[in-house]
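A single protein chain has been omitted; all remaining protein chains appear in their positions.
In this document, chain identifiers A and B correspond to the written order of the chains, with residue numbering beginning at 1 in each.
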Amino acid sequence: MAIADTDRLPPATSDKAKTKTKPQKPRSNIRLYDHIVLAIGVFIMMGPLVVAFLTSTHDYVTIHREGMQITWGGNFLETYKNVLYQKGGFTGEVTGLLMTQNSLILGIGFAVGKIVVSMLAAYAIVYFRFPFATLSFWIIFTTLLLPLEVRILPSYEVVQQLGMLNSYSGLIIPLIASATGTFFFRQFFKSIPNEMIEAARIDGAGPVQFFWDILVPLSKTMIAAIFIIMFVVGWNQYLWPTLMTTEEGYFTLVRGIRNIMQQMIGADIPEYNEALAMAVLAMLPPALVIMIFQRMFIKGLVEQEK
Amino acid sequence: MTTLRIKDVFKRYPNGAEAVKGVSVDVEDGELVVFVGPSGCGKSTMLRMVAGLESVTEGEIELAGRVVNDLEPAERNIAMVFQNYALYPHMSVRKNLAYGLKNRGTPQAEIDRKVDEAAKLLQIGEFLDRKPSQLSGGQRQRVAMGRAIVRDPAIFLFDEPLSNLDAKLRNQMRLEIKKLQRSLGTAAIYVTHDQVEAMTLADRIVVLNNGLIEQVGKPHEVYSQPASTFVASFIGAPPMNLLDATLSDGRIEIGGQSFAVQQTQKAGPIKLGLRPERLQVASGGEGFRVEVGVLEDLGATRLIHARLGDQDLTIAQDSELPEPSSEALITFRHDDAHFFDASSGRRI
């Protein structure tokens, strides 16, 4: 990557694709086949979401009687207002709005925490020579080996012993333990031409100045990309919040889904519409973030592979 | 006076590789010294040791009267122009120029003055508020030099600064660098693998090979009195012909033909060096008969690729060309013959 030559965003992959495919001679039967495949793909990928959304705009009696809907029902405002503002749950304290707020805290807190912690660690590993560099690298590496899911029970006990159950810090910090971000930044720092630090050293920049004046500004795009990915990952956390938060005031939307499901089991006529409205609320913010910052998101995601 | 004194410098890497094996050179005040050699010859390592970007394993580097071996790059009073310019892509040209001064704690008024001065000198005034990505290659090159100039260094270090430019721009910038260095009167080391750059820019050339100095001298000396077959084949284009020959009884013998020379060396096998441009196709007289192969017309000169016995020979000629596949008679002046030791390659 020629970082020295540009600080602009990398060219969009879609633009590239257009110019690349142009020289090929279009053959109509192939294009038609491709469009059919893609149309079926879009139908399968988007269909359930559309059905879920449309169904959520009907009242639950209709849904119960007639099944899921593919038309616009009249209950949109009422249902979504209920879900957002009505106090629910066992304690009667939690609203959809509060859960959205908690989800945002988790998503943003996780993303910011991870970026700060992993940028500092990657900076140390790439730009410093010190005795325990290799050892540190390997310790960080081992965290990639064991996803939270396989050490969930002892992790819970540790957090419990530290008195961090039902707290935002208990929700966020243990999730930062995995080192994906560190590897991401390590990889990126390594791709920055060596001359950059050499020029900075000749210009009299010390480690702190180099980090702030050169490295952070150079990483802007990468930081944004990883923020988007990590925000989605944080927002979508399920197992950890499920264990960690027993007080409903700390519920996130995704965590709340679990309770809705349990309530539905007991009901005569389950409130399908509200459950689906919750699902729509829970998926909308991450989906929008990804759509709006699509280019950056894809770049960040694919870059992780390298 | 001497600006830079390099004394018996060695560079060994932890893995045991030796990049520089004892190099000593002085750079006088205002002098432009070019380090030239093939890639891996140690020329860049030398430069980086002077800059302080690599540690010196053994030996001493003395800059402006003090030993700088253990000083940080920023403390050495040097300025460097990198191959890929290494401009900070997120900073405007002005900030790029000012960054080093700011880190030294130079007052803002003085920074502004120096930046404006340098910008005027390099004619980059109108780009001061642009980012490097908005500049052409030549303009970036100027900014990189500007960054070096504002530091007011004791010595400029150039690390193949022109290799990223196209041929036309390269010639132009080469001239500008030379003019600039002359007018500033600051000593400079210039590293390149391009012998044309070396010949045109240098006050003195240092030819490096395998971490050792092959020859130090003025461009003309290096060209006309190459110290070894390596220098002979590296400096000058097309390269010098080096032929296996045998010297005996005032005659030199190649592939069954012989030619009278003023023998001052002792008899035996030698390497005979003949510059293509010093050979002539003659109509008669004493010379070598060669078999003419491919002809190349370069416009100003024409190259004749010929065979002498089982050895290849190139002749540069600006007059009539012989017919391909014909035989031609080649002559040269005695002064233009270079003799090298057959085994060591040193000049004899």
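Keep in mind that, in the parts below, contacts are C-beta pairs under 8 Å (C-beta built on N, C-alpha and C of every residue); 3 or more make two chains touch, one makes a residue touch a chain.
Operating definition for what follows: contacts and distances are computed from a predicted model.
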Could you check which of "Succinate dehydrogenase", "L-serine dehydratase", "sn-glycerol-3-phosphate transport system permease protein UgpA" or "Cytochrome C" matches the UniProt name for the chain that's left out?
"sn-glycerol-3-phosphate transport system permease protein UgpA"
Mind giving the shown chains that are in contact with the missing chain?
A
Residue in contact with the excluded chain [from A:Val112, A:Leu165 or A:Leu243]:
A:Leu243
Of the candidates A:Met68, A:Val112 or A:Leu165, the residue in contact with the absent chain is A:Met68
Of the residues A:Leu84, A:Ala124, A:Leu165 or A:Ala224, which one touches the chain left out of the display?
A:Ala124
Please output the residues of chain A touching the missing chain, sorted low to high.
13-14, 16-24, 26-27, 30-31, 33-35, 37-38, 41-42, 44-46, 48-49, 51-52, 55, 63-64, 66-68, 116-118, 120-121, 123-130, 132-133, 136, 139-140, 142-147, 149-155, 157-159, 162, 173-174, 176-179, 182, 190, 194, 197-198, 201, 206-207, 210, 232, 235-239, 242-243, 254, 257-258, 260-262, 265, 272, 275-276, 279, 282-283, 286-287, 289-291, 294, 298, 301-302, 305
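By definition in this document, only the chains that are shown with their structure count from here on.
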State, to the nearest whole Å, the distance from the C-alpha centre of chain A to the C-alpha centre of chain B.
54
Once bound in the complex, which stretches of chain B touch chain A?
51-53, 72-74, 78-80, 82-91, 99-100, 103-104, 131-133, 147
Can you name the residues of chain A that touch chain B in the complex?
3-8, 193, 195-196, 198-205, 209, 213-214, 217-218, 220
